[in-house]
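Here we show just some of the chains, and they stay where they sit in the whole.
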Amino acid sequence: MERRELVLETGRRRITDVTAHCRRFASEQGVDGLLHVFLPHATAGLALVETGAGSDDDLADHLDEWLPRDDRWRHRHGSPGHGADHVLPALLRPSLTLAVDGGDLVLGTWQSVVVVDTNVDNRERRLRLSFLAG
Amino acid sequence: MERRELVLETGRRRITDVTAHCRRFASEQGVDGLLHVFLPHATAGLALVETGAGSDDDLADHLDEWLPRDDRWRHRHGSPGHGADHVLPALLRPSLTLAVDGGDLVLGTWQSVVVVDTNVDNRERRLRLSFLAG
């Protein structure tokens, strides 16, 4: 299994497109296999969505509906509402598997791999890529 | 890695059971491995649910609660509320991995693999299956 760990400078962005990182790593393998994309974090998730036409911001905004940043959460470390960030990865799982054909990542035309991170106090996130050839 | 692409005639159905396609492809491999099920689309998702006792329709109906088809969405291409379809794959990820034992797809008695597609303007969807033996 080939692996790589990248450090993402997410800054205060809630959505970070990592498709290019995934494509590059897959391309370097040059063969068929499965790519495993993973965030070793408890307050961030991954999604496969269209970017650039508003849907990435729609997703980030709508998370406040699914996970209101109020005082309902038992987890009370950090800033108010931060308990919501800890439930986020249950909904947007930080583990995603994709197919690779001869080094080409298999994605539809409008699909991008994005990191979703509502916990903007973290300015850096690690992204772990693994490739299992077959 | 073995692969297959199928074209599904989803018509106006919101839920399409693709378990039989997955089983057949796994069976043709005849060995142990992982099956990767994938939709190369930005407005459809996959789910593992029981079908036939109402839960598939419950899921499709309840998506209107999670993703209301109103004017809240930035993404404004297509018909009103279509922005919701673009957030759907964040919730119901279009990528799913399953185990295969000697060609037998490993599923519980009541589990089916379904395509969930609230964007009924698309009458066809592509389903990509990949098999990594091991």
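Which chain is which? They are A and B, in the order written, and residues in each are numbered from 1.
By definition in this document, a residue touches a chain if its C-beta (ideal position, glycine included) is under 8 Å from a C-beta of that chain, and two chains touch if they have at least 3 such contacts.
Note that the structure is a prediction, hence the values are computed from the model and not measured.
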| item | value |
| --- | --- |
| Entire complex copy count, 2 subunits given | 3 |
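In this text, only the chains that are shown with their structure count from here on.
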| item | value |
| --- | --- |
| Centre-of-Cα separation between subunit B and subunit A, whole angstrom | 20 |
| Of all residues in subunit A, those that touch subunit B in their complex | 32-34, 47-50, 53-55, 57-59, 61-62, 66, 91-93, 96-99, 101, 106-111, 116, 132, 134 |
| List of subunit B residues in touch with subunit A within their complex | 1, 3, 33-34, 36, 38-42, 66-67, 72-77, 83, 86-87, 89-91, 93-95, 97, 128, 130, 132-134 |
